[in-house]
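Apart from one protein chain that is not included, each protein chain of the complex appears where it belongs.
We just call them A, B and C in the order they show up, numbering each chain from 1.
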């Protein structure tokens, strides 16, 4: 496990180069980074607005620049970007997060159109709902977490991974560019 | 194999009842019906406009009414509706087809929200591109068909089936409501 | 004032011909027809599903066929179609209404692309909220109606007309195809 600051182009490039030197060509890479923050525009500092974008969008750009051309040269590979409901809708008090996630989705769309003809599969996945992780348990509290789990309201990480893997396994003649994932109990 | 006119509610209901009497509860059902027609509004007859809607939308409604409540009672099942690019965009000369396909997608969305909480998974799949079938070969001609196939421009029916099956296999905590499928060479 | 059944192509054609014979070329025409109904798919009869589509979509098709070619020949004219939130979203219990309104919007889009190059301006307007009319008062009741009006929650018909007129007044070099209209207090 290596800690890499994905806001730094050089770090990302070096990380990808070292991974490929050690383990061979990356076949599938997933960009999950994104930090949800909740403030009205008036209460959002420039620092928060900027950092939110750097975490979700600039890091995705570095990720794309480091991996996309390598995969395009090899004529294969899958890049998956994780989005959220905020990727397609600017709700009240989410301008920083929605702006960053909208930008990430725009990147995924541009990439899909640029790299698809080179054999690189680019997909964007909207995760809509809480995930069954210690992080979410901590945020919502034990009681709410157990109640959510009891009614099947938590996305199982293994099921998410299965959906991502299914995208990677799609043959070139049958690619998906965008999916949504949510628990059966989630309002949408 | 049975020929059923899906524009007729009674025929659809009888068909579903007989299938279930013979083979047990339907777990997965796919609605593929839709007839693409290409006319300007001025050149579209009422007969064509009406028939296109009956084939794609009314038949989907009968399909949903026959299967949805059965699945909801049992607390499980998957209904998949096949769409097209015209499901989300009204191009010139496609008002009849786009209208019918938009209506089908609206039905799929309403159903997903109505039946999801009962454990029924409803999904809509946009197929964007020519499929590797005798029907498409006949329409585009042998030469164009072989050229498309050579460059990987034809959707493989087996790969489409794989994607539909992956939707059916999703656990309740991680459902997809909408995907697109297209060959890597397709402009979009 | 003339009562015309817009589900009947002949009636619509005769009506438009008589209006033009009496008053000259129609410059601006608005299609408002649409009947909101609320039923689960299971509780929607075929009659309701079909009639809802005939009222909102088939009537719009007849309207378009009667007026579009006349305007295209003259190289000018405006056709406006009134939509609703259901035009872009299939909510639970609105499959009939959403299907019909989706189909209407698809028609407006196809028409805009077909007739625009002939100088005919086609626009779709999504009205999102209750309108200040006796009809709405009757539905929601006097108390709720007055409360809505007091907080500015009712769309003023004159303001709607103003927005439609502004679309008609747009020069050919600067056309809008789609707008939304809602009270400042409406959630969206």
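Everything that follows uses one rule, which is that a contact is a pair of C-beta atoms (placed from the backbone, for glycine too) under 8 Å apart; a residue touches a chain by one contact, two chains touch by 3 or more.
Please read these numbers as outputs of a predicted model, since none were measured by experiment.
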item: Contact list for the unshown chain, restricted to visible chains; value: A, C
item: Which of C:14, C:137 or C:182 contacts the chain that the document leaves out; value: C:182
item: Absent-chain interface as seen on chain C, which is shown; value: 113, 116-117, 119, 121, 132, 152-156, 159-160, 162-163, 166, 170-185, 188
item: For chain A, the residues touching the chain missing from this view; value: 9, 40-42, 44, 46, 49-50, 53, 57-58, 61-62, 64-65, 68-69, 72, 86, 89-95, 98-111, 113-114
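Rule of thumb we're sticking to: only the chains that are shown with their structure count from here on.
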item: Topology of the chain contact graph, where touching chains are joined (line, ring, star, complete, other); value: line
item: Copy pair chain B, chain C: interface residue numbering same or different (half cut); value: same
item: Approximate Å spacing (C-alpha centroids) for the pair chain B, chain C; value: 28
item: Numbers and ranges of chain C residues touching at least 2 other chains; value: none
